[in-house]
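Of the protein chains in this complex, all but one are displayed in their positions.
So, subunit A:
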Amino acid sequence: MSALTLSNVTKSFGKTEVIAGVDLNVEPGEFCVFVGPSGCGKSTLLRMIAGLEDVTSGDVTIGGNRVNDVAPAKREIAMVFQSYALYPHLTVRDNMGLALKQAGASKAEISGATEKASGMLGLQPLLERRPAELSGGQRQRVAIGRAIVRRPKLFLFDEPLSNLDAALRVATRIEIARLHRELGATMIYVTHDQVEAMTLADKIVVLRAGRVEQVGRPMDLYNDPANTFVAGFIGSPQMNFLKSAPLGMSSAQMGIRPEHVAISAEAGQIAGRISHVEKLGGETLVYALTEDHGLLTVRLFGEHDYAVDSAVWLTPDAARAFHFDADGARIRG
């Protein structure tokens, strides 16, 4: 039995269709990430799973039960929000225990669950504080703890790391991955950051304009994208898209990742001129302007020196290239 099933789920606000028929199956224990640009409907979809938005048509099934008309509190889910959403008038302990208290659990049960969750997240010293006395990272840990205490069938994360600074974001990301391993729980995670998606997910769902573009494991999406949108969205820096005609190929477009382009000062397939160089220490990104294909990115490992405005030759690795038709769909084989 799958942990979550969406069958032909749609959502309209008046005449605007935000979710246009989504089918999805999430297995128990799976970490599923919804990713897409802003406005693609990923948060709306998550809120529909949570029961915070009505489903216009289609079915949402959690743990085998159809929950379309079930109140959020009765869906056995827990949600972590981007803005933490801690109750300002309650201490950390009461914040974490509130859901169980509402569900009518005994005092011992609540304190046991709170202790266990705060132990996992190192929150014991903070239990008597109020949200106003915590830092951003601590607040987000409390919000995650509040979700754990409920022992839900489904964890929902709505861009939980967006309000944290870069270093804290990486640390919290690792923490969430660790929790997923320890709890073995099913998690649905929404983000616009493809790095979070790649690093956390067992399964990535790429959404665009309310439609699922592709579902798959991170490396499947990276190595075998279904269309130009997925190819461009997954992987950083973005894949280069070249016109096929000047290269003598039959497809409309060719995609090649920056790490699969060779660069040379003497000879190669495509002539270009360096417009910018970014040195990141471990890698160097070279941006070259070409006549036929516009700006192309080359990713080199280690430190390299290239002068801006110098002429270079670029050669895509034909074996690693992807081909797309005029509509952006992948031509395989």
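What we mean here is this: a residue touches a chain if its C-beta (ideal position, glycine included) is under 8 Å from a C-beta of that chain, and two chains touch if they have at least 3 such contacts; residues count from 1.
Heads up, the rule we're going with is that contacts and distances are computed from a predicted model.
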Looking at UniProt, which of "Iron-sulfur cluster assembly ATPase protein SufC", "protein-glutamate methylesterase", "Carbohydrate ABC transporter permease" or "Metallophosphoesterase" names the chain we cannot see?
"Carbohydrate ABC transporter permease"
Which candidate, A:F31, A:Y84 or A:F233, sits in contact with the chain we can't see?
A:Y84
Just name the one of A:D23, A:D59 or A:E133 that touches the chain not displayed here.
A:E133
Could I get the residues of subunit A that touch the absent chain, sorted low to high?
47, 50-52, 71-74, 77-79, 81-89, 98-99, 102-103, 130-134, 136, 139, 146, 158, 163
